[in-house]
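One structure below.
The other protein chains are all here in position, but one chain of the complex has been omitted.
Take a look at chain A:
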Amino acid sequence: MFPQKRRTRLMAFAAAGSLLALTAACSSGSGDSDDQANDDGTPSGEITVLTWRTDLVEDGTFDTYVEEFKAKYPEVTDVKVEGLTDYEGEVKTRMNTENYGDVLAIPGSVTPDQLGDFFEPLGTQEEIGAEYQWINDKSFEGQSYGIPVVGNVQGFVYNKRVWEEAGITEFPDTPEAFLEALQAIKDNGVEIAPLYTNYKDGWPLSQWDGWLGAVSADPDWKNKIVESDTPWTEDSDYGVVDGLIYDAVAQGLTEADPTTTNWEESKRLLGTGEVATMVLGSWAIPQMAAAAEAAGASGDDIAYAPTPVKVDGKFHSVAGGDYNLGINVNSQNKATARAWIDWFNHESGFSESQAGLSPIIDGPVPAALTSFVEEVELITLNPAPEGKEALFADIDTASGIVTTDPKFRQKNIDDARSGARTKQQIFDDLNAQWAEGRASVS
């Protein structure tokens, strides 16, 4: 038995200790990764990589990557890969501490002017731009903070068999032709719907944003919109996209009950032809093909088509980076982190395995996209002019529309179904909100 005094002192220690442990657990930064890279910059030691591809962590793909990386840089002791299901949300919260890995994909909610607070500059825009494409997004004041892991083209993924059975063999080249094609598929008898919105999961509705810029074939559309009070008109980028969604829903070309859609199931439905079309980036092709095979259908039925608008007799598609990898500004091992990014883009084979374009200039084009790339002119959006990098995001947030979020499209679909607002009323409302946002920002 302890003497009284020692016992009480122990109690106090225990209490203080547990409090300390708690606070330490909440605030421990990168203190545990103090092993630095060698002075000469040779990658060594240990890094942590945060990824949104939990599927690739689970199926062991990342283990292979780590092994190969370690084989190339034998002094690297460990690469810890953390897969995060709610990537955007979790990383954003962790970015309030210093502990958000060494290499991570830059979350979409980081505005360009915040990049420097959280991420290490990788080089000037010119330096990085000489080697990689699509780096403008994550650059600010001439410095580049992120390099995309894979490039996507935008359009829609469809079931070739179903489209051909309905007699459509050519890519529709106007929004009207697109709607007619969907109608023909419906008349031909499609089990669920010619076009599936994935309304319930929400984020697939934001995939329609990939069409923006392809409609007008204008690499500056985004820079012009921040100067305009009416982004939603009959033939503007936003107007065509949101108008098309409205018309398709109003004409009954989408699933009957959008509130019960299911993303995982939708992949199977497209493969088996119960759904004919979904608007998604080209990244979706391998997933759809795999789901088709798993459902006993043919993966070859899954095909990709460009945005149904021709400008000067040509289809266009915006090519752009997927998530961009950046380096935590608080990282203790930046040399190794940088080596991981370069290795990942040059040697991992990730972009090809994802049926995407390589972020390296003149990099390989995957087989699934070769014919697409031949027929469609790819455009890369121009960066925002200096001093206006964050303007779009600021107006977007201030207006309350939040175009990066599917909510406003869900509302449009609700109204298209119930007829509560006409297309013109929706455009007017959105324009009014946008104008208000612009006014409050400037």
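As a working rule, a contact is a pair of C-beta atoms (placed from the backbone, for glycine too) under 8 Å apart; a residue touches a chain by one contact, two chains touch by 3 or more; residues count from 1.
Just so it is clear, contacts and distances are computed from a predicted model.
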Out of "Aspartyl/glutamyl-tRNA(Asn/Gln) amidotransferase subunit C", "Acyl carrier protein", "ABC transporter permease" or "Phenylacetate-CoA oxygenase subunit PaaI", what name does the UniProt record list for the absent chain?
-> "ABC transporter permease"
Which of these, A:E75, A:E180, A:D257 or A:D300, touches the one chain of the complex that we don't see?
-> A:D257
Missing-chain contact, candidates A:K388, A:K407 or A:R421, resolves to A:K407
Which of A:N96, A:T169 or A:T370 contacts the chain that the document leaves out = A:N96
Among the options A:Y199, A:Y323 or A:F344, which residue touches the chain absent from this view?
-> A:Y199
Just name the one of A:T61, A:Q114, A:T230 or A:N330 that touches the chain not displayed here.
-> A:Q114
Since one chain isn't shown, list which residues of chain A touch it in the complete complex.
-> 3-5, 8, 11-12, 14-16, 18-19, 22-23, 89, 92-93, 95-96, 109-111, 114, 117-118, 199-200, 202, 256-260, 397, 400, 402, 405, 407, 410-411, 414, 417-418
